[in-house]
Each structure stands twice: as C-alpha cells, then as structure tokens.
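One structure, as structure tokens, below. Some questions next.
Missing here is one protein chain; the remaining ones are kept as they sit in the complex.
Per-chain residue numbering starts at 1, and chain names A, B and C are given in the order in which the chains are listed.
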Amino acid sequence: MKITYTAEEESFRQSVRAFIEAELDPGTRRKVLNGLNMSKQDYVGWHGKLASRGWSCPHWPDEHGGAGWTPMQHFIFDDETSTAGAPGMMPFGPDMVAPVIWTFGNEEQKKQHLPGILSGEVWWCQGYSEPNSGSDLASLRTKAERDADHYIVNGGKTWTTLAQWADWMFCLTRTDSSGKKQEGITFLLIDMKTPGISVHPIITMEGGHEVNQVIFDNVRVPVANRIGEEGKGWTYAKFLLGYERSGMAGIPQAKRALARLRAIAADQEDADGTLADNPRFRRKMSDVEIQIVTLEATMLKLLAQQVQGKTPGPEASFIKIRGTEIDQHLTELTMEAVGPYVAPFAPEALDTGWNEEPIGPDYAAPVAPGYFNTRKVTIYGGSNEIQKNIIAKHVLGL
Amino acid sequence: MKITYTAEEESFRQSVRAFIEAELDPGTRRKVLNGLNMSKQDYVGWHGKLASRGWSCPHWPDEHGGAGWTPMQHFIFDDETSTAGAPGMMPFGPDMVAPVIWTFGNEEQKKQHLPGILSGEVWWCQGYSEPNSGSDLASLRTKAERDADHYIVNGGKTWTTLAQWADWMFCLTRTDSSGKKQEGITFLLIDMKTPGISVHPIITMEGGHEVNQVIFDNVRVPVANRIGEEGKGWTYAKFLLGYERSGMAGIPQAKRALARLRAIAADQEDADGTLADNPRFRRKMSDVEIQIVTLEATMLKLLAQQVQGKTPGPEASFIKIRGTEIDQHLTELTMEAVGPYVAPFAPEALDTGWNEEPIGPDYAAPVAPGYFNTRKVTIYGGSNEIQKNIIAKHVLGL
Amino acid sequence: MLSFDLTDEQQLLKDSVERFIERSYPFDKRRKASKSEEGYSREHWKQFADLGWLAVGLPEDQGGFGGAREVAVLMEAFGRGLVTEPWLASVLLAGGTIARAGSAAQQEELLGALVAGESVLAFAHGEPRSRYDIARVETTAKRSGDGWALDGHKAVALNGDSADRLVVSARTSGKARDRDGICLFVVDPRGKGVEVRGYPTNDGGRAAEIRLAGAAGTLLGEEGQAYPVIEETIDRAAAAVCAEALGLMAVLNAMTLDYSKTREQFGQKIGAFQALQHRMADMFVALEESRSLADVYMADVDSPDKAERQRAVSALKVQCDKAGRLVGQEAVQLHGGIAMTDDYQASHYFKRLSIIARQFGDMDWHLDRYAALTQ
Partner (left out) sequence: MLSFDLTDEQQLLKDSVERFIERSYPFDKRRKASKSEEGYSREHWKQFADLGWLAVGLPEDQGGFGGAREVAVLMEAFGRGLVTEPWLASVLLAGGTIARAGSAAQQEELLGALVAGESVLAFAHGEPRSRYDIARVETTAKRSGDGWALDGHKAVALNGDSADRLVVSARTSGKARDRDGICLFVVDPRGKGVEVRGYPTNDGGRAAEIRLAGAAGTLLGEEGQAYPVIEETIDRAAAAVCAEALGLMAVLNAMTLDYSKTREQFGQKIGAFQALQHRMADMFVALEESRSLADVYMADVDSPDKAERQRAVSALKVQCDKAGRLVGQEAVQLHGGIAMTDDYQASHYFKRLSIIARQFGDMDWHLDRYAALTQ
C-alpha cells in the first residue's frame, strides 16, 4: 500500500534517518541485523542516544518527557529504526512500569523513577510469574509481610527477563491470602541491590541466558516503594497487561526477518537456480508476506483510531496472537531455507569478537537458536490460549 | 505396500471379481463411479445378489448367516467391490440393528428380523437424533408410555437417513424422566407402516433428500418389539455406536475419490500441460494419498489384531476423525481441480436417464454437491469433537 | 496521513445499501427470486437503479461515481444480504469493460441504459478450458462485411441468460495464450448464431454457456488490445468478491455466535465449551484481519500502477479465500446438522463463500501472481 505522507511526515522520516546514521553504533547494528547476541551496553547506549534527542520514550505524556508525536510519527520511527538495525527498546521500564508509576504512583515515586527510565540509566525487570502461577497469574504466592515501615518479602519469581542486568524490579506480592486470589496482591518496586535477593540464571533450550529465577529471602522493601494501595496490585497489573499486549505485533521485526529469509533463499542453491526461484518456496514467502501486510493493516487502522482518541480494546489480544504466530512461522521457514546447516550448534558464533570462519554459510548459526527461542512468544505475555479466552469472553461475550 | 496374499486369498479375490463382473448391474455401477444419484433399487438389487451368494452380511456370526471370512477376506472383498463401483451397504440393518438384535434381542425377534436384513428385503432406519439432542444423544425426549401390551410413542426424530425408504426403525425412546438422562431410555423396533408416523423430508444444502424428520403421533408399538429391558436402551445404543464408528474409515471410497481426482486433474489444462503435471497440485494429491495410505495401515493393523481375537478399542474414534477429514479434503481438492465449472447447479444431471449435454466437463456436476454434502461427515456418527472428547477421556485418561 | 474513514458520500451509500438489505431484502424474498427464471427480482433491480447503485464504479460523464471503495461498500452489504441481482455481472464486469474500452458513443448508448436500469448486461470471457488464465481465448472473430463474425464457446458467463447485451472477448490474431490479439465485442444474445444456455448456480445465482457460430459483434475499443482492459476488470471483480466475502463472513460469525449462546448440549450452552470458544475466536480473528486488509488496501485497486493494483488484489484474494474457508467450514461444523439444511440460511452463505473461492483466480493462482510481482 502506498501511504501518502505529508511534507512534515516526510521531513520527520529524514530526520530519523539522519539521526540513526549519525548515532547508531555500527557494532550494535551488525548484531541486530545478523541475529547475534546483544550486550547490555548495546541497549543502554542506543537508549542514551535517543534520550539525549528526546526520543527514548516518545509515547509518554509530554509532561514526563514524551515526544508528542502523532501515531504516524511513531509508525515512521518504528519502521526506520527497525529497518536500520537499531535495537528494540526493552519494554520493562518505558512501556510497562512507567505508565503504572505515572498513573498510580505518588509524586515522590514519579520524581524518583521516571527520569532514570527516560534516560535509560536504570534497568527494570518484571516480577510477575512464579513457578506455580504461569497463565494463572493471580495465584501468585510471594509473600510480603508488613513490619513497621517495611515489607518483608519472601518467595520467588521466575521467567524474569534480563534480571541479571536489572537495577529495579516491579513486583507483585501477596499481602493477604484470606479473600479471592485477585485480592490481597500488592505492587512493590524493589531495588535489586537489597540484601536477600539472589538471581539464578535459567538457560533456555537454545543455550541462551535471557531469563532468571529471582529468590527473595527476607528482603526488606520500604513501604514507600509500594504503588497505590495495599491489596490493590491486581488492578495495576491488569492495566499494565493491556499496555504489554498491544506492543506485540512486531511488524518491523517481521519485515526484517522476511528480508533475511529472502536473502537466505537467494543464496541457497536449488535444482533450477536458487531456492528463491523455486515456486513452492516463493509461494510460502509470499504467503507469510501477505500475513504481515494484513497484520500491518490492522495496526495502521488502530493508529488511525488512536488519532481520533479511541483506545485499543481487546483487539490487542488478537494482535498478540497473530504477531507471535507470524514470528514463529518466519523462524520455521528460515530453518527450512537453511536446510542441513541448521544442525551445527555454534553459540560462540553469536558473540561479538568471534572471528573464526563460520560453519556453513555465515547466516546459519543464529537460525536454529532463533527457531527454538521463538517458541516462547506464544507462551509469554499471556499465552495465546489465554488471549483466545479473552477474545471469547470480552469480545464474543461467551 | 506389497501385501503377500496366500493362494487361498488370491483365489478368493478372483471369485469376488468374477461375481461382481457377472452380477453387478451396469447402471448401478455407472452411478457409483460417477457420483450420481442412487435409487433404492440400486442398493436392494445388489444386496439381493450378494445375499443369494451368502455374502450380504459376511461379518455376521455364522449361525445368523455370516460368511465366516478372515479379516483379510473382508479387506479383499471391500477393496474389490469398492474399486469395481458396487454400492456401499446401508449400515442400518446389517451393521447396526442386527448386532443389537442378536446380542440383546429374544429368539422371537431374531427370527422375525434377521432374515429380512440378511436378504435385503427389509430396509431399516435409525431413530436416534432429535432436534434438541444432537451430540448430547442421551438428552432425547421422544416419549413412550406404557398402555397394556403397547407403548404409545409421541415425539420426533431428525436426521433420519433414508427414512423415506424404510420398512422399520430402531428407535430410542424415553420411558422414564425421573433419573439420570441415560436411564429411562428404551430401545424399540417400530414398523414404519404403523398409523401416526409421518416422514418429512429435510433437504440438505446441496439439494438432496437423504435425511428426514420423523414425527410420532400416538404411535402404538407392541411391547413385544422392545429390545431387552425397559429403561436399559442406553446400554444397547452405546454398544451399537462402537460398531458404527469403526466402519467409518472409508479407505476404498477414498481411493476411488483420489483416482477420480487424478483423472480430473489430468483433464484440466494448466499453464504447462495439465493440472496433473503442475508440481503444486501433484504435491497436494500425493499428500492426501499418503494420508490415505497411513489410515489404511492403521486399518490393516486393526484387522491383524482382530485375527488374534482383540476387539478394537477407542481407536475407532480416531479412525472416524481421520477418515472423515480425508473425505472432506478430497472433495475440497476436487473443487479446486474443477475450478470455475464448480458453479453450475445441475441436479438433474445426477439423475438416471438424463441425457442432455453436460454443462462443462461431464465430471463437474456432482463435484460441488459432493463437497457440500460431505460437510456432514465430521458432524454425524458422533461429531469429531465428540470423538476427541472420547479420546481425551478414554484413551488419555483426562 | 492515513484515513480509513469513509467520505460523506461513501457513508451515505453505505447507509442506503445497508438499510435496503436490512429492511427490503428478507431471506425468503431472496430465495424466491433466486429460484425464478432469471434468478433475481426485476423489481429489486429497478430499486437498485433508483438508488443510484447501478452507477457505482462507472465514469462520471456517464453518471457514474466512485471507485473500488464504493464498490466494496456495496458488495459487502450485498454479501450480508446474499444478493443475487446481477450487479457484479452487469455493472462491474460488463459495464466496467465498456467504460474502459468503449468509444464515447458506445458508452453513451450502453452505459446510459445500464445506469437507468433499462438494460441488463453480462460479460462472457471465460472458456471451457481457460480456468483462471485471462489470456486463454480461443473464440475467434473475423471481419464480415462492416462488422465481425464470432465463433466459439464462452463458459459460466454470470447472468448471461438474462442480459440484453453481452460483452464478449474473442481473438482476431495470435495463439490461445497470447496477450495480444484479444478484442471485446458487443453481441446481441438474441441475434443469429448465438445460443445461450442458462442455468442456476450453486450459490443461488445464474450463469450461462454461450455458443457463438458466426454471431455478429460490434468491436469495443481497439482491435487486439483488450487484454489489459479484461485484466483490470477481473482484478476489480476479484476485489469486489473479497468485499462480498466480508459481508458473508460477518453474517456467518454472528449466526454461529448466536447459535452457540442458545443451543444447549450436555446441560450447557455449547458456547461454554472452551474448544469451541477458541475456534470462534479464530473465526473472529480471520474476519477482523480480512476487514483490516480490505480497509487499507482496497484503495490500491484504483491505482494506475498495475503492479500495485495486482499486489493489493492478490493479497486480498489470498487472505479472504483463506478466511472464508475457515469461517465457512467452521460455521457449519459448530452449528452441526442444522447448518447442513437448505432451510437454514447459514448453508447458503457457506455455499456462496465456496464458489467465491473458485472465481477470478483461486488462492494458489493469486499466491503465484503475488510471488511473481515480488521478484
């Protein structure tokens, strides 16, 4: 589809491009475009660059440091940064805890936390899931007991993404077990340097260390770090889940993955030319492209509605479903394209500074790990089954 | 797979072939092979021929007129008759009510009913489903009230296949509503000529008249026509459902449909030759062929187990699921093969004696009706959802 | 900036056609009309003319208005009502080719009467062996006196049996699959050498086989150059049936949902069964996605850039055929037996979706074309 851009939009696009050209670290870019392992500095460095331009959290309200963009500007920004190979923003601070803080936090908390999130200097992690509460989040058991002006937290969280880099955690704790499970949940902000917190890596099947188990052993958290009222944490958590889901379409990332798939197919020899010439494989690539274009159309409509002040409803659920299905489909097609060279396991090839000759084509090493790792996307952020339950209940009225 | 036949089996195959050659009516055969409308006489005529050879109900116990075949002989017989275009046997008499009669009926009933079923002179229909009890069969409401040595039946049945040709119906009725719904069901044999029975056609979406609504208005059924005990009908009905499902693989029919599809594809022109040369379409035909072969392998294993005296368990459920999925897949692929000529609606072309020039290729007329009609197979005989429930409960223990 | 809002004119059109379908197009009337000799109601057709719908998508100097989005507004509502009137055949297909290829005089004559509801047209292009190949024309035209004489067999011409005039494609040069050498002709179906065999179709409409044996035809446009006109017309028809499919799917989803909230089995509404809930969620997603794609890409059907138009049309057809298959099959399955019957409306919606999947290029045909455009 040809989107007609206004002159302002066109000039905005140029300024984004120029900014990326000038500021994006070439090493970071190379990692993003080739699916290599990222360091904390890759994220934080780029975040800092954006922050100094006022673009780190453009969707925030102006008073907290947002950029005041139109939805179309957001679309252009996401498209340009993703295409250029800029790292994605970690959602935990800017997209998740920040809206909770500015909506439900007190002035003190806003002053303390929002600037560090905006600048990227403070890394947050999400303390939601527990070993026995996966899809059924509200059944969580990590206990916070009041002791004068502190809570004593005991228990543990799991699947905590990049907790090993985090300065702070926003955390759901149980302060009361007497009522319904959704009641008695309290939303705490926890300094990860507090004594009694230990972070234990969970190695996922592709061999990566992205998630952790976080154990609390008599961790003292000041009551001042509580968001809103005691026992009302579920309300704040649900508010945040809505924010989480709508960000999961991942259109620019899908387009980048498709471009990479096309490049791989063009390199793989096949009976009559390359795999990219094979009608069967071309049809498969076109099919996924049409899926991407279709989801993009849905996102564009949502953007247009936001211009008119409508907030996205339970659509977020189906965007999460389709976005993650497309992700998985792309990584699986890439497995198919690479063929026998998906077998070698070469985690070192994903690290910076590895300069040996690759095993097979240089694009092969991240492919199987990418496929394995992407199995998670239909599980996390509210599994796709949960999203279907939400559609059935809240959209279809079943 | 090459099945090695014994000399006896080979000679049996020859005798089946010779019998078909000599006895199968050419008009009937033409209808079967071209998917045209069948008359009652097509079924009854072939049944009668088989009966005079002792082959009409070969799977029956010997004492009632079975042929005493090995499972391999059944396999050969089904394969040969289907390939040659013999009509399928209507299951209601031979496969459904007959086992109930010889297992739970009294001597009187056996003597009265089994010979007519064996000879094909008496046509049976199944009175199970009601408008408000589809998958939930046990919730049926057709009432049978005792009046001396009769039951007075009031209510109605639906989806009654070929009731318009039926002489008798085996019918589930409710004689007691006080307990659990599975209790209080009574299994009656009802003469369709009894006053108070009316048969109302249900026209299905392809335009055919295969099923009916049957209304009972004070129908007097002798108590002597009750199978077994009053209120124990559910036991007999469940026994019969097991018999019903295992017959639904339909391998020979699927093979015939695939052969027809291949012939159509070979006739349809395509960019470079015919559709049968198109790699995409060839791949689709091979995929369904592999599905058929796979289901056939399952059936062969079941046959082999029967030789050893094992009775099929809940496997019947997954055979029903896969058999019907393959049926639907084949009719849909045939739609695809025929292309724009699926549109014309020419029910008269499916009737015997229609001699006008066909609209488009002569194979086109039955294709869309076949696709539409085949939607039923995943619904009837216990919908595929019900079969999955059965697997979950009885096989997986969930 | 993007806008998906309808313009005021589009909104008016939408309101008028939706109101008509809701109030004046009940299913029993549609069924009766569908079973009549012509397969539709001349009274409805007159109303379509009065409401201005027979001008949608035609050139403004012939009283026409609107492009692909207006067509989509109309067709989606027609899908909801399962309309059998020959709008697609007459206005979009035949009218469209005349608007694109005809001389001023031909447009004046033919489109004037069309828009006024005085003349019904049809388009006869497909042939017995052409499947979806637009260039595969074997019907020939030879000069004969001042005019042309046509010979050949045209297949499944929508509403070809009730048309006052036919637009017929025929070849004056080249081989069966050449793009060059194809022409369009206006043919009088009552003329000598024309045999029209009409029949009902499985979706409740009508079509015809048309045999030409030296039939007289008047050339429409330039000799041998009709391929791009036909291609664009069929692209627009493909997009139009996608919009129709949106209407069909919306009705099927609503019916299935309603049924699941009333039908009880095993002591509860069937809509309470999680396995069915998840499948209804899939049906919802399939429709919403198709609708979004149509809202955003329908405008591209009007693009002067042929590749852009074809990419949009093929993406739409792939998505809508895929969604239509899911929604249609699941609607029948989740209803159970009732949806198998001719009496229950859902079966008719299912049948129309099934036929759309075989019109104007099937899913694989469009996937191949999309792939070829993406090289």
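As a convention for this text, contacts are C-beta pairs under 8 Å (C-beta built on N, C-alpha and C of every residue); 3 or more make two chains touch, one makes a residue touch a chain.
Source: prediction; values computed, not measured.
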Displayed chains contacted by the hidden chain, counting the whole assembly: A, B, C
Touching the absent chain when the full complex is considered, from A:Gly48, A:Gly85, A:Pro115 or A:Gly339: A:Gly339
Contact partner of the left-out chain, one of C:Leu12, C:Ala254, C:Ala275 or C:Ala307: C:Ala275
Option from B:Met72, B:Met89 or B:Val153 whose C-beta touches the chain left out: B:Met72
Interface residues of chain B (partner: the chain not displayed): 1-6, 9, 70, 72, 279, 282-283, 285-287, 289-290, 293-295, 297-298, 300-301, 303-304, 307, 315, 318, 321-322, 385, 388-389, 391-392, 395-398
Interface residues of chain A (partner: the chain not displayed): 129, 132-136, 139, 158-159, 202-207, 268-271, 280, 335-336, 338-346, 359-361, 368-369, 371-372, 375-376, 378-380, 383-385, 388
For chain C, residues in touch with the removed chain: 273-275, 277-278
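Heads up, the rule we're going with is that only the chains that are shown with their structure count from here on.
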Farthest-lying chain, centroid of Cα atoms versus that of chain A: B
Distance from chain B to chain A - Cα centre to Cα centre, in angstrom: 53
Euclidean distance of C-alpha centroids - chain A vs chain C, Å: 43
For chain B, residues that touch 2 or more chains besides their own: 280
Touching two or more other chains - residue numbers and ranges from chain C: 364
